[in-house]
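The complex appears here without one of its protein chains, the remainder shown in place.
By letter and in written order, the chains are A and B; residue numbering begins at 1 in each of them.
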Amino acid sequence: MENLAALVAASINSGTPLLIAALGLLINERAGVLNLGAEGMMLVAAIAGFAVGYHTHSPLLGFVAGAVAGMLMSSLFAWLTLVLATNQVATGLALSIFGAGLSAFMGQSFVGMSLTTRPTAIPYLADLPFVGVALFSHHWIVYFSLLLCAAIIWFLYRTRAGLVLRSIGESPESAHALGYPVRSIRFAALLFGGACCGVAGAYLSLVYTPMWVEGLVAGRGWIALALTTFATWRPARVLLGALLFGSVTILQFHFQAIGIAIPSQILSMLPYVATIVVLVLISRNPDWIRLNMPASLGKPFRPG
Amino acid sequence: MAYFSPLLALALTLFFGALLFLALGKNPLTGLQVFLLEPVKSRAAISELLLKTTPLVLTALGLSVCYRANVWNIGAEGQLIAGGIAAGSTILMFDNGAHLLSGGMVLVLASLAGVVGGALWASITALLRDRFNANEILVSLMLTYIAQLLLMYMVNGPLKDPHGMNFPQSRVFSPEFLLPMLVPGSRLHVGFAVMLVATAVMTVFVYRSFAGYRLTVGGLAPLAARYAGFSSRRALWTSLLISGGFAGIAGAFEVSGPIGQVLPSISPGYGFAAIIVAFVGRLNPIGTIFGGLILSLFYLGGEMAQSRLGLPSAITGLFQGMLLFLLLACDTLINYRLRWVAQPQS
Partner (left out) sequence: MSDTPLPPRLELSGICKSYPAVVANDHVSLTVAPGEIHAVLGENGAGKSTLMKIIFGAVKPDAGSVRWNGADVHIANPQDARKLGIAMVFQHFSLFDTLTVTENIALGLAADVNMAELAEQIRQTGKNYGLDLEPHRHVHTLSVGERQRVEIVRALLTRPQLLILDEPTSVLTPQAVQKLFVTLRQISAEGCSILYISHKLDEIRELCHSATVMRGGKVTGHCDPAQETAASLSRLMIGAEPEQEAAAKPHAPGELRLQIRQLRLPRAHAFATPLDGISLELFSGEIVGIAGVSGNGQQELLAALSGEDRRCKPGMITLKGKAVGHLGPNARRALGQSLVPEERLGRGAVPEMSLTDNMLLSHQRAPFVVNGMIQFKHAIQAASDIIGRFRVKASGPAALAKSLSGGNLQKFIVGREIVRNPDVFVVAQPTWGVDVGAAAQIHHEIRLLKEAGCAVLVISEELDELFDLCDRLHVIAKGHLSPSISSRDATREQIGLWMSGLWDKDGDQDAARGQANAAGELASA
C-alpha cells in the first residue's frame, strides 16, 4: 500500500510539468497560435530557474526566473509570427533549436550541481493514511497547477475574455472585422503560454530532478504539445492526460525496480511510444478534429 | 535575389555572434576569427570542413524534397541513427575474419542497409500519417528519441564489443571495412563524392522531372494538386522515403567513415542541423551545399572556440539557432505553408 501511495505521488509529480506546460500551450492554441518552441522554452527556463535558484537559494525566485525566461522566449516568437507574419511552424522549430543551444551553452558551468527542495505538506491532511502521501505532501507548485487548471476552465467558458479568445482561434478574420485587437490578444496568449512553459521547465530543474544535467527536459515540451491535441483543447482533459503520461513515465522505473527483464533503454522508450499511440488514436477521425480544433490554428493572420 | 535573405541572415548572425563574444569577455574580432577563419586555414582543416558537409548536405537534400512537398519531417536525426545502426550491424556481421565478401562489397551492402534502415524508420511516420492522420512533426520527433534509445540499447547489448572492457560500444571495424579516402592521408572519404553526385541528381529531379513538379505543386497548392490528379498519398510516401533514405545513408557513412565503429552517439545533431541547411539553401539542392558549408563551419568553429578560447562548445548550437531565427526574420516572404493537421488522403 505504501508503495502504491508513493507511486501515485510520483505520478502526480511527474505529470505536473506536463500539465502546466500543456495548459499554457492550450491557451496559445485556443487563440489560434501554434508555438512549437515549447521544448526550447522549457530548456532555457530550466537552466535560468536553476541558475537563479542556486545562487539565491530561493526556489521561488527560481520559478520567477523560469517564467520570465519563458516569456522572453515566447515574445521573440510572438514578434516574428505576429508582427512579421513568419511561418508559425518554422519559427517554433527555430525557437526549439535555439533554446537547446542556449540552454546547453548557459548550463555548461552548472553541470552536476544540485539543489535541495522541500515538499509542502498540507497540515492534517498529510497525515492521512495513503492519501496523505499520495495527494497532500507535494511541492506547492503541484497544488498551484491544479488551481491553474480550474482558473483556465473558468476563464475560457465563463468569461467574455475567454469567449473572445476562443472566437479568435476560430476565425481571426471575423474577430478582426468585429473590431477585436487580434494580434494583441494573441501576443498576450503567447506570453502566458511562455510563462507556463517556463514554470514547467523550472519545476524540472528545481524540484523534479533538483540538479542540472543536459537532456533534463527530454522531450517533455513536445509531449506537452501532443497532450493538448490529445485533450482536444479542453483543460480538464489535459489534467487527465498529464496524469496518464506521468504514470507512464513512472511505470518504467517501477518495472526496472522490480526487476522485469526488459532492458532499461527499451523501457525508457515508453513515454515516447505512448505519445505516438495517443496521437494515432486521437487523429483517426478527421471530422472530429475539424469540429474540435481551433480552425485557424497554425495559419498566418494578415489583417488586410 | 533568392539568396539575399540567407546572406543577410548570415551577416546578422555573425554580428550578434560578435556581441556574444564581447559579452563573454573575449575580443569580438578574435572570437570571429577563431570561429570562422581557423577552420579553413590549412588543408587538413578544409578537408575536415568538407568532411562534415557530407552528412549535412546528404540529409538536407532529402529534407528539401520533403519540405517542398509540405511534409514536415523533423525526425531526420532518428532516421540517420537508424541508418547508422543498420550499416554498423551489417559491417559487424561480415567483419569476423571469415572474408566472405570483399571490403568493397561489404561497404556497398552497408550503405544500402543504411538507406533501407533510414527509409524504414521514416516509413513509420508515413504510415501513421497516411492511415491515421497523425501529425508527422510530433511522430517523427518521438521516433528520434526512440532511435537514440535504440542505439543505446544496441551498443549495450547486441553490438557490444566482447573484448571492450564492458564499454558501451562496438568493436572497431577492420581497415578494409572502412570507407576509402578520396584524398589519401585525410579523413575525406568517398561519401563526399557520393554527396556531390546526389546533389546533381536531385537538382534534375526537382527542377526538370515531372515527379519533382508534382511534389512541388502538392506543397504549394494542395487543392490544385488534387485538381491535377496528383496523389497526395504518393507524395507523402515518396518524400518521406526519399528523405529517410538520404538521412540513412548519411548515418551509414558516418559509422563506416570517420567514426569507424558503433558508438552511443553517432551524430552531434546533424539531423537537426540539416533542417537549417535545407532552409538556408531555400530548399534548392545546390543551395544546400552553401548551407552545408556554413553549418559545417559552425561546428568546427565551436570546437575551435573551445580549444582556443575556452568557451563552451555548445556555442555551435547557439549560432545554429540564431541563424535560423534571423533567416526567418529576414525572409518574411516564406510561402511554404505548413499544416498542423493532415488533410485526409485522397
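A few remarks follow.
Just so it is clear, a contact is a pair of C-beta atoms (placed from the backbone, for glycine too) under 8 Å apart; a residue touches a chain by one contact, two chains touch by 3 or more.
This is a predicted model, so every value here is computed, not measured.
Residue in contact with the omitted chain (choice from A:86, A:103, A:145 or A:167): A:167. Touch with the chain omitted from the figure is made, among A:83, A:150 or A:177, by A:177. The residue from B:18, B:220 or B:309 that touches the chain not shown here is B:220. When the missing chain is restored to the complex, the residue among B:27, B:102 or B:209 that touches it is B:209. Within subunit A, the residues in touch with the undisplayed chain are 160, 163-164, 166-167, 170-171, 173-175, 177-180, 286-287, 290-291, 295.
By the touch criterion stated above, the residues of subunit B touching the omitted chain are 208-211, 213, 217, 220-221, 223-224, 226-229, 335, 344, 346.
Simple rule for what comes next: only the chains that are shown with their structure count from here on.
Taking each chain's centre as the average of its CA atoms, subunit A and subunit B sit 29 Å apart. Residues of subunit B that touch subunit A in their complex: 72, 74, 128, 132-135, 137-139, 141-143, 145-146, 149-150, 152-153, 156-157, 272, 275-276, 279, 312, 314-322, 324-325, 328-329, 331-332, 334, 336-344. By the touch rule above, subunit A contacts subunit B in their complex via residues 34, 36, 40, 76, 80, 84-91, 93-95, 97-102, 104-105, 107-109, 218-219, 222, 225-226, 229, 263, 265-266, 268-269, 272-273, 275-276, 279-280, 283-284, 286, 289, 293, 297-298.
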